[in-house]
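Shown below is the structure under consideration.
Note that one protein chain of the assembly has been removed; the remaining protein chains are unaltered in position.
Now for subunit A:
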Amino acid sequence: MGRYFLKRVLGTIPLMLVISFIIFMFVHMIPGDPARIMAGKDATLEEINRTRQALGLDQPLMKQYLMYLDRMFHGDLGTSTTTGQTVAEMIGPRFLPTLTLAGCALVWSLIIGVLLGVLSAVMRGKWEDYIGMLIAISGISIPVFWLGLVLIQIFSVQLGWLPTGGLDNMQSYILPSFSLGIGVMAIMARFSRSSMLENMKEDYVRTARAKGQKESMVVLKHAFRNSLIEVVTVAGLQIGGLLAGSILVETVFTIPGMGRLLVDSIKFRDYPVIEAELLLFSLQFVVINLIVDLLYGVLNPKIRYES
């Protein structure tokens, strides 16, 4: 067990190094001279050269990458070219709103998605199943930014029940988290339906029925319990999608989160912020995937032993 954990945790180190190198190269491929941008519009050639030296941009590429890694390990994410603030200062307060939003979206989408999936599986071939799956495929196909705007128009502009944007109170999370979670709800519904259908064909379910157990007990205690391992794994893998979806939802609802900061920094070509944001988003995905992997190992001994 310990070996499995260690192997998985150590496996993320080269992955993060590869990702950090790709992001570093990406940002270096962006057309334009970062030293000129950072020195400002009216800077003289001498000032630009000084900035280039200060940033280490006159060094060979590999050395620049090692310097970049060294800075990252010391928590120095650089300075924004548009605000002059350190990137850490800019990102810090935006972390929590994005995580809270993704958390709220995950909770509702999981509960409703799994319920919908189980109901569709139990009612297979009946109208409840068709409606459930129609909701699910619509959820996968709907553009989240459009759903957000339609919800604002109905619940904020016409009915005046909920705020149009911002994150001033708990009510402000309702519309953005609903928009953000709709895709995950749909994926969970489709997945839990197919997983339940597979499990309901198993011998142990037939045995439970043959023993005269109530259908609700057969569904919940036998089929659903066995589907749960796979459902938990798939749910974990959706968190990355939720964080990425926050880029669109935060833009629609003017939420001061990580996603909106990324969009703004790309618009203003604020490279240190883009670099740090991409790295942090990637780190979040890698950590989430690692946690899911470890959880799967805990829940499913077969995986542990095979590895």
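Following the convention adopted for this analysis, a residue touches a chain if its C-beta (ideal position, glycine included) is under 8 Å from a C-beta of that chain, and two chains touch if they have at least 3 such contacts; residues count from 1.
Please note the rule applied: contacts and distances are computed from a predicted model.
Hidden from the displayed complex is a chain whose UniProt protein name, among "4Fe-4S dicluster domain-containing protein", "Phenylalanine--tRNA ligase alpha subunit", "PTS sugar transporter subunit IIA" or "Glutathione transport system permease protein GsiD", is "Glutathione transport system permease protein GsiD". The chain omitted from view is touched by exactly one of A:43, A:123 or A:140, namely A:140. Check A:132, A:245 or A:272 against the missing chain and you find that the one touching it is A:245. Subunit A residues in contact with the hidden partner, per the touch definition given at the top, are 15, 18-19, 23, 26-27, 29-31, 137-138, 140-143, 145-146, 149-150, 152-153, 157, 240-241, 243-245, 247-248, 251-252, 262-263, 266-267, 274, 278, 281-282, 285-286, 289.
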